[in-house]
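The complex is shown incomplete by one protein chain, all other protein chains being positioned as in the whole.
Then we have subunit A:
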């Protein structure tokens, strides 16, 4: 059974999509990121996607990269990130899925990471720069430790690759809504609904859509065709732009609530 499946089952029973909110571990500080993730869940986020910061994030736009740089400059380490998973999962009961680029996992040790992530209560891992062809060690480690695996698919993926990639996923499939990097955009993607319907042809797994979603209305649009709406940059910006932590958390709660409302009012 997929560890994150519970959240999808519950949302499905409510007739709505799951809201996934992203936050880098250690941004703006370790304690600050824990407070942010707890606030997001309290305000209606269903699943936390915690990014382990990496020095060379090729999929990330300027907002996430800046937040990651701040976290790294503050000295956050992979071991801290695992502690954050543990704390947030225990405090909220919400599923916490981890996202990171591959090198930090490889340096930690693939099996050790899987073991420690599972022990911390993490549900699984999203791997933006690991495709199934290179994932042999991770496939084995995630099997051994009962973790979900989320690979990404893109509007440019062929049908054969969509099928192959989805077959290697467990928990959910991450559909990148646009060709591009992370960051909220003024319009939602036209490519995303097409990509999701192509995925439905090849898999029964839930499909999460990310990249470019930043408002409640956009969340509602995506919730109209996807099983999960994934929001990152817009949430992180609440903290980046705030004059102090309290104001940042207030803004973060407000946006989380708006997005949660959005997924409950899908544009069908």
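As a convention for this text, contacts are C-beta pairs under 8 Å (C-beta built on N, C-alpha and C of every residue); 3 or more make two chains touch, one makes a residue touch a chain; residues count from 1.
Keep this in mind: contacts and distances are computed from a predicted model.
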*Between "Glutathione ABC transporter substrate-binding protein", "Multiple sugar transport system permease protein", "Oxidoreductase" or "Tryptophan synthase beta chain", choose the name on the UniProt record of the chain that's been left out.*
"Tryptophan synthase beta chain"
*Write down which of A:5, A:74 or A:180 is the residue touching the left-out chain.*
A:180
*asked:* For the chain not shown, which residue from A:8, A:27, A:102 or A:172 touches it across the whole complex?
replied: A:102
*Quick one: say which of A:9, A:31 or A:56 touches the chain that got left out.*
A:56
*Going by the touch rule given at the top, which residues of subunit A touch the chain that is not shown?*
54-59, 61-62, 65, 69, 72, 77-78, 101-108, 128-131, 133-134, 151-158, 161, 165, 176, 179-181
